[in-house]
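This structure is in structure tokens; I'll ask about it shortly.
Excluded from the complex is one protein chain; the other protein chains are retained at their positions.
Per-chain numbering from 1; labels A and B assigned in written order.
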Amino acid sequence: MFQGFMVNAWIGASIVAVVAGLVGFFVVLRGSAFAAHAIPNGAFAGAAGAALVGINTIIGLGIFAVLGALGVAGVSRRGRHDVATALVLVFMLGLGALFLSMTVEYAPEIYSLLFGEVLGISSTELAPTIALAAVSVLAIVLLYRPLMLSSVLSDVAAARGISAFRIELCFLLVVALATTMTVPVVGTLLVFSLMIGPPAAARSFTNRPGVALGLSVAFALISVWAAIAISYKTNYPIGFFVGTISAAQYILGRVWAAVRQRRAPTLGRAPAAAPAS
Amino acid sequence: MNRFLSPVFAPGFFESSTIHTALAVGGLVAVASGVVGVFTVLRGQSFAGHAFGDVETTGGSGAYLVGIGPLWGFLIAGLAGAAAMEAIGVQRARGRDLATGIVLGAALGLAALFLYLSTTASSTTGATVTVLFGSIFAVSSSTIPLVIVLSAVSVAIIAVLYRPLLLSSVSSELAAARGIPVRVVGALYLLSLAVAVALAAITIGAILSTALLIGPAATALRLTKSPGRAILTAGLLGVATTCIGIVLAYDSFHWPPAGHGWPVSFFVVALVLFFYLLAGLPELLRARAAKTDHTTRRATAEMAA
Partner (left out) sequence: MNGTQSAAGREILEVDGVWVGLGGREILRDVSFSVGAGEFTGLIGANGAGKTTLFRVILGLQSPSAGRVLVAGRPRSRRNPLIGYVPQKFLLDPDAPLRARDLVGLGVDAHRLGFSRPSRARTALVEEMLEAVDATSFADARVGNLSGGEQQRVLIAHALISQPRLLLLDEPLANLDLASGQEIVALLSRISREQRIAVLISAHEMNPLLPVMDRIVYMAAGRAASGATDQVVTTEVLSDLYGRHVDVLHLHDRVLVIAGAPGDHGSANGALESIEIVS
């Protein structure tokens, strides 16, 4: 499974996993569950529209993912994620369903768009994927410090001149880029899983942000590699493996955290002074 | 009569038995969804509705694999989900977005597997579309009795529990102080929600079911603050939305691309959003007027100072 067209699949998926791990770390840190759902939904409509119009799906994914990001930023500025946004998200899915109903190849197209595909990134799509990945990684690296502070203490960051809104906007755009790359491999419904499972698991194994970031990428790679390998052998959908492996990693993390809690409840603290005898 | 109606209703609309079934099922489902949906919005548990949608996706997919009707699949998965949510505690589940998100992700992954297996095993194409996005025109008339029973059950639960449910939705402490078994009421409500989502799922699909559940309800609550009137409005609005959606879908057979027809679920979801935004218009205009008024007053005050 490591020859011919599969080489691209491995390379593409690895790149996707790295970006998902990096971006997902901040999605979990910021609690951006809403954005991580909203943007793939929009991307779904975009991909379907692209298939309908006959252009490359990545373009449709990208445009709608970015629009979704701008939409979420606009809504979060207003402060509430109310019913309107939920309805718009569902509308995006409905729109995607409409576009797909109009294209000729209905069933397989819609299936891999939703649940992913081993050969999701073809050789022609490898170049744009690498480009998107480069931009995403660069953005995360550049934004690292202000993003960290703004995610944890937004008021303090604001007092230091770090605008919470600007950080949110930049971050959402990076999520859009990451989504655009990830959807062809794992499908719109499971992008969320790949972005939150590995980082959620990673945080159970370390207190240090840098290490957690690295572990998040590592877990994402494991998830994607296992998914591709098993999917190649069994033909079962990638989305299934990503969803279950993410859950398994998360459970592993929680178990480990519980074990560690029991064995060393004061981890990170210097031992208290010995009581006077 | 026909001459007036034909621009709106494409030929053959009123004669088609598929349409009759669709209207009947759609209407019943809309009523149940509207009633249960009002409480979902009042309790701030739209998230739970979404969660049921995902879990029932797994159920519907499994149903195809096993060979039973999707409605049964939705229902069984929904009931299992309700039991799980009750055990974990829905209120806590909302706070633990991460854990529930991961569980739902695994559920969707499982759905992917079921759909794949059922497609290869029995070459039923279109299972994905039916489960996720619904195909109300494919619902057979033999399902109608079950739909009637389920709609009646979910509405009955709400009706019987109306006052304690209302109070505990607004303030669980107040309800508990009055001796209302808040936990039991909550569990029964979850049951009703699971059934309502299952019903909405056969109409517009499990993934889109949230729209029918909270859309008309939220719109109704924008228009009136009285829960009783909101329930009525939500039901009517839901029925209207579904019926209009069915009409448009039927008409769309003649729209491009020819011969295909646009999905009912698209129309329903679009209309739900449209009505919700429409209901927000009066308040938006009022806010704009108040703002201009305030700015004018400030300007006048500043000039006078």
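As a working rule, a residue touches a chain if its C-beta (ideal position, glycine included) is under 8 Å from a C-beta of that chain, and two chains touch if they have at least 3 such contacts.
Small disclaimer: the values here were computed from a predicted structure and weren't measured.
Colleague: Touching the hidden chain in the complete assembly: which of A:I162, A:V183, A:I196 or A:A220 does that?
Modeller: A:I162
Colleague: Which candidate, A:L126, A:M148, A:A218 or A:A248, sits in contact with the chain we can't see?
Modeller: Counting the whole complex, the residue in contact with the absent chain is A:M148.
Colleague: Touching the hidden chain in the full complex, which residues of chain A are there? Just list them.
Modeller: Chain A touches the chain not shown through residues 29, 31, 141-146, 148-149, 152-153, 155-163, 202-204, 206-209, 211-212, 266-270.
Quick note on the criterion: only the chains that are shown with their structure count from here on.
Colleague: State, to the nearest whole Å, the distance from the C-alpha centre of chain A to the C-alpha centre of chain B.
Modeller: Those two chain centres are 27 Å apart.
Colleague: Contact residues on chain A for chain B in the complex?
Modeller: Contacts found on chain A: 28, 31, 33, 83-84, 86-88, 90-91, 93-95, 97-98, 101-102, 106-107, 110-111, 114-116, 187, 189-190, 192-193, 196-197, 200, 235-237, 239-244, 246-247, 250.
Colleague: Please name which positions on chain B make contact with chain A in the complex.
Modeller: My answer: residues 41, 46, 50, 97-99, 101-103, 105-110, 112-113, 115-116, 119, 125-126, 128-129, 132-133, 205, 207-208, 210-211, 214-215, 218, 257, 260-263, 265-266, 268-270, 272-273, 276-277, 280.
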